[in-house]
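The complex appears here without one of its protein chains, the remainder shown in place.
Chain lettering (A, B and C) follows the sequence in which the chains are written, and residue indices restart at 1 in each chain.
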C-alpha cells in the first residue's frame, strides 16, 4: 500500500516534471551562476538548460559542456607543437585538422544534452556507440502519454525509386486516414498500457496491475522517451555528418539540425570547418578524380566513356552539379 | 510499377525466409564443410547455424566464431610468458585470468550470432556498446507480423517492494484480460501498419502507401526484429554477467541463458571459470570484509553493530546465505 | 635556413615551456575567472591548472572538468526516477550505484589532465582505450633531456617468488652501479640523439641532421613525454582500480594516487564509495562464499578441506586477513 502511494507520488512528480517542475528546474539552474577557471563560452551559456523544441513534443537542451575552439587548438599544439597563437591562426589550424582528419584534438571537447525523442528515433540514435547515455527506464517509471505524429508536410508516400526513401506527400483522404490511424492506435495502446498497469481512471483496487517492465511492451514506437546523452566533439560531428545528411530520416535530421546550431554557438570555428570540409564535402574515388582531371583539361566524357556504372555516374555528376553535361 | 513488383517479391522472400528459405539456408550452410588450419571446436560446429528457440518466436543461432580456450591461453602466454602447455595448466591459467580480471586474453575470441528478439529486448541489449550489430531495417523492409506474448507463468504483477521487479503471477480474469489486450493491440497495430503501407489484403491501387520509415512507428514494442550481433568473448561474458543475473528482466535472461549454453560448448574452461568467479561470485566491500573476518573469529554481529544500512545488511546476509543469523 | 631558425625558436620555446613559460601560462590561466551556469566544484577549481608533482620530473595537472557528484545523481534519476533530493540521499544513491555496478551515470562526468610521464609508464597507461589522448609528437618536436631515475628506496631487486614483482631494495655497490648505468645511458643516448639531429653544442652547418622521427628511436624508455588525457569518471575509476592497486608497478601507482586525490576533491561522495566498494573490496568466488558461510557457522576449514588450490587459498585468507587461522 505504502509503495503504491509512493508510486502515485512518483507518477505525479513525473507528469509535472515535463511542465511546471521542469520549467522551475530550468529557471533555478539558470539563476545560480558560479565562478570558474575553465574555458567558458558565453554564446553557449546563453542557451544552457533552455529547451530547444524539435518535432511535435521533443526537445534538445544543453546540460553541460567542456572546452571550446581553443581547447581543440591547445590539444593539437601539444601533439604538433605549432607555434603562434593568434585567432586567425587558430582558425587555420582547426581547418587544417578538419581537412586532414586529425580527429583526436576534437575529442578534447564534450557536451551533455537532455533529449526528448520518439523511441523509433532513439533506436537509430543509439547506434552511435561512442557516447554515454542514461535513458528513462520504463521498468521503473511510467511513461507519459506523448507520441509523435508527422505534420501534414511530412506525411510522405514510399519512394518508388529508393527503397529507404520518401516520395511525394500524401494528400486528401489517404493522408487524413493515416493520421487518424496513427493517433488512434497510439491513444488506444496507451490507454491499455494504463489499464494493464492498473493506473489512471480505470484503476481498480481489486486488481494487482501488470509489472511495468511488461506493460510497456504494448506501447507503439512513436512514444516519446528521454535521455541524457554525452559525446565528445569528434563523435558528435561524426553523428552530425550522418544524421544531418539528406539520406537520414527526416525526424532524426530535425534533431541533428538543432544540435548543429548548438555547435555553431559553442565552437564556431569548428562548426565552419565542419560545414566546409565534412558536411558539404564530397569524396571522389580514384577513378572519379581521374575523370575530373580529364574534364578540366577539356575532354568530353559520358557515362559510357567514364567507366562508371549508371548509378555511380549519376552520383558523380550530381555531386559536381553537372547533371546537364 | 516495376519497383512495386520488386517490393512484392522482396516481401515474399522475406516471409519465406523465416520458414522454408531459412530452413533451406541452414541445411545448405551445414552441408559444405571446408578444411581449415584455424582453431576449431567440434562441440560448437555441431551447433553452427542451428536455431536455438528462445521465448515464443525468438531464436539465437551461431553464424561464425573465432578462437577457443587455447586461444585465450595462447594470448595470455604472449603477455605473461608462462611456460608449460598441459591441459590441466590451461585450466589453471584461465581460472587465474578470470579471478584477477585479466580480461584482454578473452578478447582474442569472438562469436557472431543471428538473433530474433522483441524490440523492447533489443533496446536493452544494444546498450552493450562493445559489439557489432546489423539489424533488419524497417526503413527498407516490411517487418513480419510476429510479436511477443508472455506465457501464463511470466505474466507477473508489479512487485510491491521493488520498483523494477516482478511480483506474483497474475491469475484468473486479470491475466486473461491482459493477454487479450496485448494480442489485440499487436494485431490491430500490425493490420494498420499494413494498411498504411498499402500492402496485404486491403491493398488498393488508388492509394500511394505511406513510407515504410513512417508506417513502422505504429508497431508495438513487442514486435520481433532480427540482427547479426558479434562480440568478443570478454564483452560477451560482461553481457552475460549482467543479463544472466537475477536482476535482469526475464525476457533478456532467456536469451542470456541460451548464450551461456553456447559458451559452455565453445569454451568450456572459460565457461566454468566464469560461473565460479563471476556469475556466482560476490563482491564484498571493505567494510563487509571486515565484518566477515570478525564473524569468522566468532564475534556475533547484528545490523545495528555492523555499521551497514538496512538494505546493505540485507544484501550482505543474503549474499552469504546467512539470513537466519 | 628559415625553417631551421623556426626550429630553433620552437626548441627555445619548448625548453622554456617547462619552466618560465609554463609557470606564466598557469598564472595566466588562473587569473581569468569567468561566470558559468555549469556545475562547478570549488575544491577542484582551487587545483585547476596547478602542477601536482609525481616521480622525479613528472606531474599531473587538471585542465578542465565536467560535472560533479550531483551530475551522477541527476543522470541516475533520469534512468531510475528516484525521488528525493537531499544530500544524504545523494550519498546513498551514489553508494547504491557503485555497489551494484550501475556504471553509466558515472560516465556523465569527465576530466581532462595534462600529464608528464616516462614513456614506459605511458605504454602501460595507453592500454586504457576508453579515453582521449593528445601526446607530444617526437616526429614534430624535439624532446627534452629529462628521464626518470628511481629513487634509492625504489631500486628493487627482482622478486624471487613473483615473476612480475619487486623484491627487496638493492643496496650498496649494486645499487650505486645500477643508478650510474641508468643515468649514463640516458645521458649518452640523449647526447647522441641531439648529435644525430645536428642540434645543440655539436651542431655543424655541414651536416643535414637525421629526421626527427628517426633520431628519437635512440632514446631510452625512461625519457619523459607529455600528453593531454581526457576520460569520463567511470573509466577513470576503472583505470584507478587497476593502477592504484598493489599489483600495479610502483611508478604508475604514483600517478594513480595523485589522481585519486583529485577525484576526492572533485567528487567526494563518489570517491568515498569507490574506496569502500571497489578499491578496498574483495570479490569472492562461488566456492569461497560457501567457505565463508561455513566458517562463520563455526566450521574449521584448512586449505586441504577447502577445495581451493594452494595459491587461491593463500589469496583467500590474505583477502580476509585470516592468514593466522
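Please note the rule applied: a residue touches a chain if its C-beta (ideal position, glycine included) is under 8 Å from a C-beta of that chain, and two chains touch if they have at least 3 such contacts.
The shown structure was predicted, so the numbers you read here are calculated from the model rather than taken from an experiment.
Visitor: So which of the visible chains would the left-out chain be touching?
Guide: A, B, C
Visitor: Among the options C:157, C:279 or C:293, which residue touches the chain absent from this view?
Guide: With C:157, C:279 or C:293 as choices, the missing chain is touched by C:157.
Visitor: Which one, B:56, B:107, B:276 or B:315, makes contact with the chain that was left out?
Guide: B:107
Visitor: Write down which of B:78, B:176 or B:325 is the residue touching the left-out chain.
Guide: Of all options in B:78, B:176 or B:325, contact with the hidden chain holds for B:78.
Visitor: If I consider the whole complex, including the chain that's not displayed, which of C:46, C:152, C:176 or C:214 touches that chain?
Guide: In the full complex, the listed residue that touches the missing chain is C:214.
Visitor: Counting contacts across the full complex, list the positions on chain A that touch the omitted chain.
Guide: For chain A, the residues touching the absent chain are 80-81, 92, 96, 99, 163-164, 275-277, 280-289, 292-293, 295-296, 298, 309, 312, 315, 319-322, 325.
Visitor: Even though one chain is hidden, which residues of chain B still touch it in the full complex?
Guide: 6, 9-10, 13-14, 29-30, 32-40, 45, 48-49, 64-67, 71, 74-76, 78-81, 83, 104-105, 107-108, 110, 112, 114, 132-137, 140-141, 226-228, 230, 232
Visitor: List the chain C residues touching the unshown chain?
Guide: These residues of chain C touch the chain that is not shown: 3-4, 7, 118-120, 122-123, 126-127, 129-130, 133, 137, 139-140, 148, 150, 154-161, 163-168, 170, 174, 178, 181-182, 185-186, 188-189, 192, 195-197, 207-214, 216-222, 249.
What we mean here is this: only the chains that are shown with their structure count from here on.
Visitor: For copies chain B and chain C, work out whether under half or over half of the interface numbers are shared, and give different or same accordingly.
Guide: Homomeric contact, same residues on both sides for the most part.
Visitor: Can you give the whole-Å distance between the Cα centres of chain B and chain C?
Guide: Taking the mean C-alpha position of each chain, the two centres sit 35 Å apart.
Visitor: For chain A and chain B, what's the span in angstrom between their mean Cα positions?
Guide: Centre-to-centre distance between chain A and chain B: 28 Å.
Visitor: Would you mind listing the residues of chain B that make contact with two or more other chains?
Guide: Residue numbers touching two or more other chains: 163-164.
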